[in-house]
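Other chains dropped; remaining ones untouched in position.
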Amino acid sequence: MDGNSAIGEAAIRAGCRCYFGYPITPQNELTEYMAMHLSRKKGCAFVQAESELAAINMVYGASLVGARAMTSSSSPGISLKQEGISYLAACELPAVIVNMQRGGPGLGSISAAQSDYFQATRGGGHGDYRTIVLGPSSVQELADLTMRAFELADKYKIPVIILGDGVLGQMMEPVEFKKEAPAELPIRENSLRGATGRPSKIVKTFTSNPSELEEINWSLFRRYTLIKKQETTCETFMVDDARLVVIAFGIAARIAKGAIKTARAEGLKIGLLRPITLWPFPEEQVKEVAKTTGQFLVFEMNMGQMIEDVQLALAGQGEVAFYGRPGGVIPAPSEVARVITRLYYQKGLK
Amino acid sequence: MKLIYSRPKSLKKAVFHYCPGCGHSVAHRLICEVIDEMGLQEKTLGIPPPGCSVFAYNYFDVDMAESAHGRGAAVATGVKRAYPEIVVFTYQGDGDLAGIGTAETIHAANRGENITTIFINNAVYGMTGGQMAPTTLCGMKTTTTPYGRDHLLEGHPIKMSEILALLEGVAYIERVAVNSPSNIRKTKKAIAKAFQMQLDKRGFSMVEILSPCPTNWKMSSVQAWKWVDEEMAKVFPLGVFKDVTEKKDAD
Amino acid sequence: MIVRPAEKTPVRSLLIIVSDKQSTAKIVRGAIVISRELCKGCELCISFCPKKVISQSDKLNAAGYLSAVFSDNGQCTGCAICAIVCPEVAIEVYRE
Amino acid sequence: MLIKTLIAGFGGQGVLSMGLNLAEAAMLEGKNVTYLPAYGAEVRGGTANCTVAISDDEIASPVASSPEFVVAMNQPSAVKFQHHIQSGGLFFLNSSLVEVEILRGDIEIVRVAANKIAEELGSPKAANMVMLGALTRKSGLVELASMIETLKRIMGAKKKLVDVNEKALKTGYDLF
């Protein structure tokens, strides 16, 4: 199954019955999967919106009435959703947003890239807010993290971004779905389904009193602190004895893993740390690894974005090198292996 | 003596923040009267816009949710598709609906979304301080047309009811005004009809309300209410632009 | 953020309407009650009343407006036109 | 020395032009000045206010959380701002419109029947100038002469208007 369709199937199994999207390569298979499965089924909604702006605001609407709703796009389209994401975050409305990144900036290329990391992890829209950001690195993980995304979104009333990339969306790999689609559409509590038997409710952020808005901000950030504590996840691979640890996410981590295996085969002690939640970033885990390793290589398919989170986590401990390929270039594992090996020798680790 | 006119039930007991003589207040009250009379208070969700009516949720005693500027129709689409049992209405200004929200409005209408839109046309961006709206009349001075709107540079006022009436998904469009007792009565009827369309699942319904803005028109309330008839309604003629329930001659 | 209006309505709107109704003296066919504190003095009721039985007060209300005053001279028909046009929903109408 | 003045009332009362007049007069006297009007939703429904900061030094913030002088031209403003005023500050009340009881004992209250006086002067619209005159005298922020010169600058050619306002200003000034 291709990655995009896997997201679609996982979403449906997670109880997502509302999808609003707009075509853009390389994520069209997801939109099309949802068209196939939701557009004519009772109790389901599929709308091909007139734009990404409309789509994210339809998600907002569906989320208001308690539905598990989703939208997806790729880089330029995600830029257009920034205002909407800021509203979702501010109004504490769950939603799942998929970004199958492509090369940028501008119209760019449709090849896979990772250059929307800043936008996703630092709230590319206006105002202080965060979204949970998940960075899958296989088709199986696309499926698993999609399901997790819906759960996290509901649990913390927060938009969750799945930060994939073109290749992940397009490629096919075997995938297993761990859950059956629920028979009933889950309805979130507190949703705006009419003031029957209760006082009427308001969902809003606007205020003429900044202190009120400040309180909203603080309450959001208290939740963010909780999320940091409870939901940060990452994968480590052979870090225990590693003298050099590569930090990479998504498809880049997968490539790096291949490269590390090559290097290990040649006796180089190299490990991998792969953040799975990009926000919250696994700071503690990086710090932990830094206790035993002094050398890091951050590898990203961009000009250097996650590296800031790594540096912030390390706060001066250890040395951090960077290897980046922007614009949609997908380096081969062998190329990354060369880079790692060179660095390993340069730093006198062997 | 019997009390024959008082505040509708679904209108909260709060002082409007609107300027004296503002049409928003009247429109609010009429919507509430319709909601009460149709028994919709417990199953309605209202979507007010950024605009002078941004605080509408402080007045309507039904579920209400803020929307991003211009996106009311998209939000309502999401709402109604996800939960068709709700009665949803958007409340939008002319900057909101005919400016930044042009695409969302036209496409929701074209898809025949089963939603109701109350469109407050006051020929100006009220909230932000009186800038030109897409519906500002030619010659009218606003803070962004200090020399008067010139159709050669800024175009003519755009007529959303006429445009939307072209679309096949549209069930009902009427343009009314809240500037006289009889027009106000007609407005209420139009609003009721628009909600009825939604209850009957006929598709997109919209009531465009010509609405005085004494503050930005720089007139007294009484002058502003007159000006709606004397100037505005000439450019924006009142009437029904589409009604799928009407017997048509050419059918 | 879901706010129950009862808890968090902004200050301005918390001015709950107090019944500061003027007394409804002698009644012939109709009568109105204008809430002095809701009224914003727009003069629309004054202008539209067919019987011209509403006038402007010469005293500002708390919000600083010259509110409308019902001159109950027995002419009021209870036609409710004043209430229909009143943007502030400040007028209640009674009829026999 | 940094001194902040907040002037509040409802629209149409000329609250913003009071502030502007004060700010420009202080500039004329070579002071550092900032003028900050309240904006946006705050001013819907007819209320308005502005803050003038005057200082010999750079001004850190144009916002006044606890101004030395507060002018309340109407009742709601008097209610809203009475607790903002700095201890020892002056509270100017337009007693023509303000009936509220002031509970604080740590401030000085200056009552000016601005509307009444303006009406008596035959120019009911100049109530703001009456108050501004009183403010000028009691606050000592600027010279009366600077105020008058600024008035002339702002109103420019409209001689009659200037005269009316100047008279009101002086009347207010001479109250104390």
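First chain written, first letter: the chains are A, B, C and D, and each begins at residue 1.
To be clear about the criterion, contacts are C-beta pairs under 8 Å (C-beta built on N, C-alpha and C of every residue); 3 or more make two chains touch, one makes a residue touch a chain.
Remember, it's a predicted structure, so these values are computed and weren't measured experimentally.
Composition of the entire complex, written as a formula in the shown labels, equals A x2, B x2, C x2, D x2.
The criterion applied here is as follows: only the chains that are shown with their structure count from here on.
In whole angstrom, the spacing between the mean C-alpha positions of chain B and chain D is 40.
Measuring from the averaged C-alpha position of chain A to that of chain C gives a distance of 56 Å. Across the assembly, chain B contributes residues 16-20, 54-55, 57, 61 that each touch 2 or more other chains.
Within chain A, the positions touching two or more other chains are listed as 91, 200-206, 208. Residue ranges of chain B in contact with chain A, taken from their complex: 41-45, 47, 50, 54-55, 57, 60-68, 71, 74-83, 85-87, 103-104, 106-107, 111. Contacts from chain D toward chain C in the complex involve residues 9-10, 13, 45-46, 74-76, 97. Within the complex, the chain C residues that touch chain B are 5, 9-10, 12-17, 24, 27, 30-31, 37-38, 40-44, 47-48, 63, 65, 78, 80-81, 83-85, 87-89, 91-96.
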